[in-house]
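Complex shown without one protein chain; remaining protein chains in place.
So, chain A:
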Amino acid sequence: MANDPIHQFQISKIIPIEVGGLDLSFTNSALFMVATVAVTALFLIMGTSGRGLVPTRWQSMVEMSYEFVASTLRSSAGNEGMRFFPFVFSIFMFVLIANLLGMFPYFFTVTSHLIVTFALAMVVIGLVVIYGFAKHGAKFLGLFVPHGVPGALVPLVTLIEVISFLSRPISLSVRLFANMLAGHITLKVFTGFVVSLLASDALGIFGPITSILPLVMGVALTGLEFLVAFLQAYVFTVLTCMYLNDALHPSH
């Protein structure tokens, strides 16, 4: 069981709750979502409590994360997009902290479950659709009818655009989920080799010696995973900003 690379993704109930036939148990996934929110809140509250003109290290980290998200949002959705800043910042911090918490050994990775990332993506797309229709009304549908297309091709192109739009939440959620899942499995498999090589009697003295190789690989993969954890949060944020830009300016 210790070497099973999938075992780390199992959901286990911590506090079983059942309401009207619905399973609303508090699971390990829910626990780590709460932990993610708690860590984020702690990070931001502790960082902003000093409010020094010359920031402490902690405060400058908070300021850096603010600046980072703000510049990402401004560059893809313009100044008008800043009204979505609280939303985008929450998404970024949640995904980033959830990914990073998953890097602790024996911790559960919230974002390695498709349903979690899909829910996040649907919140983003739902916001885009609702805001787009609220602000532009039927003109929001102009997103699906690009300019400069010959009349005969409009139905075909519109169909393709609709499919392209519907594929957004899929690609948004699958990308995050697949990267986290694959990364954690790879890490577990490679570091599992270290244990099996050390424990094997058949290899004699070569067991412990060759076990160094997967150990080196494991260290390298851990570094890579930290990079992926950050990059996936960044990609999620950038795409959120771009989709919000479509809601703000639907004229294709």
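Throughout what follows, a contact is a pair of C-beta atoms (placed from the backbone, for glycine too) under 8 Å apart; a residue touches a chain by one contact, two chains touch by 3 or more; residues count from 1.
Simple rule for what comes next: contacts and distances are computed from a predicted model.
*Asks:* According to UniProt, what is the chain that's been left out of this complex called? Choose from "Cell shape-determining protein MreC", "Putative ABC transport system permease protein", "Anti-sigma regulatory factor" or "ATP synthase protein I".
*Replies:* "ATP synthase protein I"
*Asks:* So one chain is hidden, and I want to know which residue out of A:Thr36, A:Ser65, A:Ser112 or A:Asn179 touches that hidden chain in the complete assembly.
*Replies:* A:Asn179
*Asks:* Which of A:Gln8, A:Thr27 or A:Ser76 touches the chain that is not shown?
*Replies:* Of all options in A:Gln8, A:Thr27 or A:Ser76, contact with the hidden chain holds for A:Ser76.
*Asks:* Which residue, A:Leu31, A:Met61, A:Met103 or A:Val149, contacts the hidden chain when the whole complex is considered?
*Replies:* Touches the omitted chain: A:Val149.
*Asks:* Going by the touch rule given at the top, which residues of chain A touch the chain that is not shown?
*Replies:* Considering the whole complex, chain A reaches the absent chain at 76, 146-149, 156-157, 159-161, 163-164, 166-168, 170-171, 174-175, 178-179, 227, 230-232, 234-235, 238-239, 242, 251-252.
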